[in-house]
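Of the protein chains in this complex, one is absent; all others appear in place.
Naming follows writing order (A, B and C), and every chain is counted from residue 1.
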Amino acid sequence: MIPGSFEYHSPTSLEEAVALLGQHGDEAKILSGGQSLIPAMRFRLAQPGILIDINGLPNLEYIREKGKHLLIGGLTRESAIEGSPLVQERYPLLADTARVIADPLVRNMATVGGNLVHADPANDHPAAMLAYGAEIMVHGTNGARAIAIDEFFIGLFETALAADEILTEIRIPTPSTGSGGAYLKIERKVGDYAISAVAVQLQMDGDTVSSARIGLTNVSPTPMRAVEAEQSIIGSVGSADALEAAGKAAAAACDPSADLRGSVEYKRDLTRVVTKRAIAKAIDRAKGGQT
Amino acid sequence: MSHHSITLNVNGEEVTGEVESRMLLVHFIRENLDLTGTHIGCDTTSCGACTVLLNGRAIKSCTLFAVQANDKSIETIESVANGGLHPLQEGFWEKHGLQCGFCTPGMIMSAKQLLADNPNPTEEEIRWGISGNLCRCTGYTKIVEAIEYAADKISNPTSEEVSS
Amino acid sequence: MKVEGDYLFDVGKEEVWNGLLDPEVLAATMPGCERLELVGENQYEGDLNIKIGPVQGLFKGKIGLEDIQPPNGYKMTVDGRGAPGFVKATATVALVSEGDQTRMSYTGDAQVGGRIASVGQRLLDSSAKAIIKQSLEGLNATLTARAAAASAVDGSGDPGIEAAPIPAPQAPSQAEFAANVAKEVAKDLIPKPVMIIGVIIIILMILYFVL
Partner (left out) sequence: MTQLEDRFEHHSPTPEGSSAQVETTDKVRITTPENICGMGHRMKRKEDPRFIQGKGNYVDDVKLPGMLYMDIVRSPYAHAKIISIDDSEALAMEGVVAVIKGQDLEAAGNLHWMPTLMSDTQMVLPIDKVIYYAQEVCVVIATDRYIAADAIEKIHVEYEPLPAVVDPREALKDEVIVREDKEKPTNHIWHWEAGDKEATDKVFAEASHVVKVQIYLPRLHVSSIETCGMVANYNKVTEHMQMYMTSQAPHAHRTVFSMVSGLPEHKVQIISPDIGGGFGGKVPIYPGYVCCAVASLVTGKPVKWIEDRSENLQADSFARDYHIEAEMAADDNGKITGLRVNTISDCGAADAAANPSKFPAGLYSICTGSYDMKAAHVVVDGVYTTKPPGGVAYRCSFRVTEAVHMIERLTDIMAAEVGEDPADFRLKNFIRPDQFPYKSPTGWEYDSGNYEAALKKAMEMIDYRALREEQAAKRERGELMGIGISSFTEVVGAGPSKDYDILGIKMFDSAEIRIHPTGKAIARFGTKSQGQGHETTYAQIIAEELGLPAADIQIEEGDTDTAPYGLGTYASRSTPTAGAAGAMAARKIKAKARKIAAHLLEVGEEDLEWNVDKWQVKGSPDQAKTIQEIAFAAYTNHPQGMEAGLEATDYYDPPNLTFPFGSYICVVDIDTGTGEVHVRRFVAVDDCGNIINPMIVEGQIEGGLTMGLAPALFEEIVYDENGQNLTGTFADYLLPTAVESPKWELGKTITPSPHHPLGAKGVGESPTVGAPPAIANAVVDALSHLGVKHIDIPITPDKVWKLLRDNGVTD
């Protein structure tokens, strides 16, 4: 399988990259990690006329805390997130997520920015970032702007990014003491997309869940939050009944499609089960659990 | 269609090439450089037979354009033995970590990075570490043992050599 | 693959039906529709250049209509082919008034084949759903705008192009056809008996693959 021809650009500055995007519009496609794009090109299902390789842009690969945020450069590789002690210690939901994306070789190339911008509902970062309430920083010909993650995913493979914009940074609010997060993914085998996966980030006030955000993977055409599930767990102590109610709310809210991974009914029920388990794990971590 | 001159370091030597923008790195390595130890086993970035190190990180060279490797360094299986077999190569031989040999170069390259990151991996860490590489012959158990052998050999270079 | 669902339009049944009879409105509503022609009695051909995310594919479609029951519905067969694959489908579309609004219900049965089916199996169903939703929303926006333009004409007697109030599209990908909608609304077209809603529902099911 051999891709069709294209014109290749490798800008060395963000301004240059954005200008190229502005100039070529729809015909151009950004090449980041390329781990979804290049296979699609090999099957000639994607045939962009122009590829703008942003891997040469400076200062887009970093993971650092600043103020009350974790800042992740758009070109940061999944393996860097996976291997970051900072992420492992303070952002367990993100650490969980990075570990289960594709496989280790893919994670060495794949970028967190690409994972989000691709907006495949089966990708893992969208749910995690929805749960974190992250902010997406983008840069276009008209300058930089921030997009709230809740406004970012607008359709199947569609984001709020304008045609001339590049994702430059993800800002994750640093969780406070007493918070916990978890990402739980059920997949048929390593490297597969989730049958269903659930991202949970919550805050405990004593024994009570005071706030929570829940994102779902691959059970709807657009990456989604399970708002009803969030509401049902907030104010509870995470009892079995409360977990069940949250699980049921997530199952009711999701909109999966049948495929080789299973029926709609299975995916809904799996979402219920996984939501329960992910919340329980997040609560456990909020209480200081290490698992 | 666009053509590009690229210069990269392959197995310690600088090489240059004229490539079409769409040429996959694996084809550049195999066809232009005649380094045929790197293989092609799929078209969906699933099997890992094409694994090489790009600036020290194990990647699938069929999911990267050759032009992207400009100014970078590539290591292929042909560079692993350096004045004698690498402990990983010894391990694969010693522990019967290969049968048809087609996935083996990719496995070894993945394992090389795995051990660089984590010199004393557990069995589970090894299994996860090579989970981007498919093997159809061995059932993986002996590959895991081969990597354990190498880890041990690298950590304890003075330990008694196993005859080869 | 079976696809069914319904959609509530914000205009009356006659207006929806007339919209469905208007090829240019429909061509403009369908993302990527580059050509739509009558080639025989109740037989049409069209080109769709479909693009979602990084994936793009050009499809040629043949459409045949049967059981035309104005203003209530019809049955349609579609045969779309392109490099990434093909779709062959039948669909039934029915309109029912609900007060000032109109509910469209549709059922379709599609065969999707070729590269898109063998490679992008996981996305066929959700692609079809997403595209149908997107297209019907686009059509609704068009029809609503058209109704508003008509009332503006009635009010001022001066159908200036700029006067037509165009509702903002709900998604950026619709920006392109929203612009087309503006042009269409400004013209006073004679409706042609071309019904293309089935194309929206079916040809666009084809779509997508990404690994």
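One rule holds in what follows: a residue touches a chain if its C-beta (ideal position, glycine included) is under 8 Å from a C-beta of that chain, and two chains touch if they have at least 3 such contacts.
From a predicted model like this one, the values you see are computed outputs, not experimental measurements.
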{"item": "Omitted-chain contact residue, chosen from C:43, C:69 or C:121", "value": "C:121"}
{"item": "Selected residue (touches chain absent from view) among B:2, B:44 or B:73", "value": "B:44"}
{"item": "Where the missing chain touches chain B, by residue", "value": "20, 22-23, 27, 30-31, 34-44, 46-47, 49, 76-78, 80-81, 85, 89, 92-94, 96, 98-105, 108, 123, 126-128, 130-144, 164"}
{"item": "Touch residues of chain A, complete complex, unshown partner", "value": "1-2, 4-5, 43-44, 103, 186, 188-192, 195, 260-263, 266, 269-270, 273-274, 276-277"}
{"item": "Interface residues of chain C (partner: the chain not displayed)", "value": "1, 83, 85-86, 88, 111-115, 117-119, 121-122, 211"}
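We take it that only the chains that are shown with their structure count from here on.
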{"item": "Approximate Å spacing (C-alpha centroids) for the pair chain A, chain B", "value": "29"}
{"item": "Inter-chain centre distance, chain A versus chain C - centres from mean C-alpha coordinates, in Å", "value": "32"}
{"item": "Chain B and chain C, separation of their C-alpha mean positions in angstrom", "value": "50"}
{"item": "Shared interface positions of chain B, touching two or more other chains", "value": "44-45"}
{"item": "Residue list for chain A, restricted to those that touch at least two other chains", "value": "39, 41, 43"}
{"item": "Residue numbers on chain C that touch chain A, as the complex places them", "value": "51-57, 83-84, 115-116, 119-127, 129-130, 134, 171-173, 208-211"}
{"item": "Touching residues (chain side chain A, partner chain B) in the complex", "value": "1-8, 10, 31, 34-35, 38-39, 41-43, 51, 53, 55, 77, 79, 83, 102-106, 108-109, 190-191"}
{"item": "Residue ranges of chain B touching chain A (in the complex, touch as defined)", "value": "1-2, 4, 20-22, 24, 43-46, 48, 51, 54, 57-60, 62-65, 67-68, 70, 110, 113-114, 117, 128-133"}
